[in-house]
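For this depiction, one protein chain was excluded, whereas all remaining protein chains were kept in their positions.
And then subunit A:
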Amino acid sequence: MEMETETQKPFQVDMGNLLAFNPFHNFPSLPTSRDELVKECIQEGTKLVQAIADSIFNLPSTEDADGPLVKLPTPTTKLPREKHLPKPKPPTKWEEFAKKKGIKKRKKDKVVWDEQTGTWKRRFGYDRVNDDKDIPIIEAKMTDEPGVDPFAKRQDDKKKRVEKQEKNHLQNLKQAAKIGALPSHVQLAATALPITGTQAPPKKVTKDELGNVAGMAATSTASGGKFDRKLPGEKPAKKQGKHRKFLPVVEGLGIGSREKEQTENVLNKLISKHSHEILNAVTMYNVKKEKKARNKRNQEGKSSSATNKLKPKKQLHKKNGKKGPGSSKKGKAK
C-alpha cells in the first residue's frame, strides 16, 4: 500500500514521512535557462504534493471537532541519522582494574537487614544500614590513639572517601572527554566541570555593547576625546555620562538669586501660557461692553475737556474704519 506505483502516477509515496518522489522522471529536453528549470521543478513538485494529499484522503479517518483525523502508517523510508553514532566510552580505572583481576559485578540486594535497629534498611543513601546516627557506642580498641574522637573520625573518614571518589570520577570523565566520548548529559554541563580545561563559551558581543565600549574608549583621553581625529563613519559616543547639577540648598541669605530667577522664569512661562484663558467668552463680552461704554462716554464728553479732545477723535476714526468694512460685508452677505 505504501509504495504504490501506477502507470499513470509513477510516484512512490511514503505516508509515514509524508514523502513522495518520482524515480522515473526525465526531462524531455533539458531546460535552457534557470527560470525554466525552476518552473519545471515547481510543476513536478506540485504533482508530488497532490499525490500525498490524495493518499491522505484515502486513509481511514475519524471525526474530530477540528475536522477529520488520520493516523499515518509507520514510515518505510529509512532516513539517515542526524548526528553520528556515539563513540564507545573508554573503560574507567576501576573497570580496567577489575578486568585485570577478573572481578565480576555481583548483584546486591537494595535492602539489607540491620541488626542494630532490627529492621530492613537501604544499603545506601538516606536512612541506610550502619548509619552514623544509629551507632551510640563505638568500642575502644588497643590501637586507638588517646584524645581522638572516634565519632568525628568516622565522619571525617566518610567525607574523605566521598572526596576521593569525586576525584576519580572527574579523572575518568577527563579521559572520556579527551577521546570525545562524553555522555550527552555530561556534555551539557561540561563547561562547568573542571574537566575540559575551558571556561564558559565566549559570549557574542552585541552591536550596542560594542558601541558603548567604543564610545568609552574614544572619550578616555585627557581631553575627553575632544581633539581626537574622528574615524570615518564614527558616531559620537552613545552613552554620555550624565552629571546632574542642582542649585545650592542655601545661597547667601536664604534663597539664592539663581533659584529665584529659575522660579520666576517658570512662573512667567506658565502664566503667559495660560493667559489666553483669561479672555474666555464671558470676559470678552464684558470687555467689549466696557469699551463701548467708554467710547460713548468719551463722545459725550468730547467738548468738555481739552485733554480728551485728541483721544475720542482718534477712536472715532478707528471706529469708522472698523465699521466701514464690517457693514459692507454684511451688506454683501445679505
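Simple rule for what comes next: a residue touches a chain if its C-beta (ideal position, glycine included) is under 8 Å from a C-beta of that chain, and two chains touch if they have at least 3 such contacts; residues count from 1.
By definition in this document, contacts and distances are computed from a predicted model.
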Hidden subunit of the complex - UniProt protein name among "Ras-like protein YPTC6", "Cytochrome b-c1 complex subunit 7", "60S ribosome subunit biogenesis protein NIP7 homolog" or "N(6)-L-threonylcarbamoyladenine synthase": "60S ribosome subunit biogenesis protein NIP7 homolog"
Among the options A:130, A:262 or A:299, the absent chain makes contact with A:262
Can you list where subunit A touches the absent chain? 244, 246-250, 253-256, 259-260, 262-263, 265-267, 269-271, 274, 280, 282
